[in-house]
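As you look at this complex, bear in mind that one protein chain is not there, while each of the others sits in place.
Up next, subunit A:
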């Protein structure tokens, strides 16, 4: 296959970036999208240019490292698929493909397609856990968990923290990411004692990082490679309201 790529090149944080066009003549439909970038980078290195920097690691859709907007969509056109699992058979010979980094105020560009997503770590650090110091645990069967709750917790816990939801959102909100963690921990009896503090602190951190508010466009769940359902955001709102009204602690 012959493909034309238009890729965002930016040397450093804060530097002025620009779209640069490249041609790859020997692409193969069995290649993954990242392998296409590998092939391009090998050519760039041999011709004395700097290769395109991009985050990637497991290349099997679970680590959440890879992060790029392909033809206007986070992770590209295939539903429920990370960029590393997207293969070229979904593109046409001769096609021009536009590749950009995540665009969100809370994810500044580090270089080319690499962004700084450490805001996500800080949101988790603000309460996205259950305080269970090592050694303090009762027997695993001490507290049965109804299967329906366990399954919902699992569905929400499948989030890989890639940030596609933020990149897709017109407001740059991380509500889907945040709601997923609130739902995962809140569905489990072990997570209940800290439920109120958790949601208040995590929302405060979310806002402090510069993520926007949610206006229910649903673009996040459409772009999510793990298909985290939109109802985790309703859960987030419900828990937040519960935690900040009435006799409960206020924000």
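Quick notes
The rule is simple: a residue touches a chain if its C-beta (ideal position, glycine included) is under 8 Å from a C-beta of that chain, and two chains touch if they have at least 3 such contacts; residues count from 1.
The rule we apply is simple: contacts and distances are computed from a predicted model.
Per its UniProt record, the hidden chain corresponds to "succinate dehydrogenase" from the list "succinate dehydrogenase", "Sugar ABC transporter permease", "GTP-binding protein" or "PaaI family thioesterase". Considering A:45, A:105, A:208 or A:241, the position touching the chain not shown turns out to be A:45 (whole complex). Residues of subunit A in touch with the missing chain: 11-12, 28-32, 34-35, 38-39, 42, 44-46, 48-51, 53, 55-65, 78, 81, 85, 87, 89, 110-111, 114, 116-118, 120-121, 124-126, 128-141, 143-147, 150-151, 153-154, 157-158, 160-161, 184-185, 188, 190-191.
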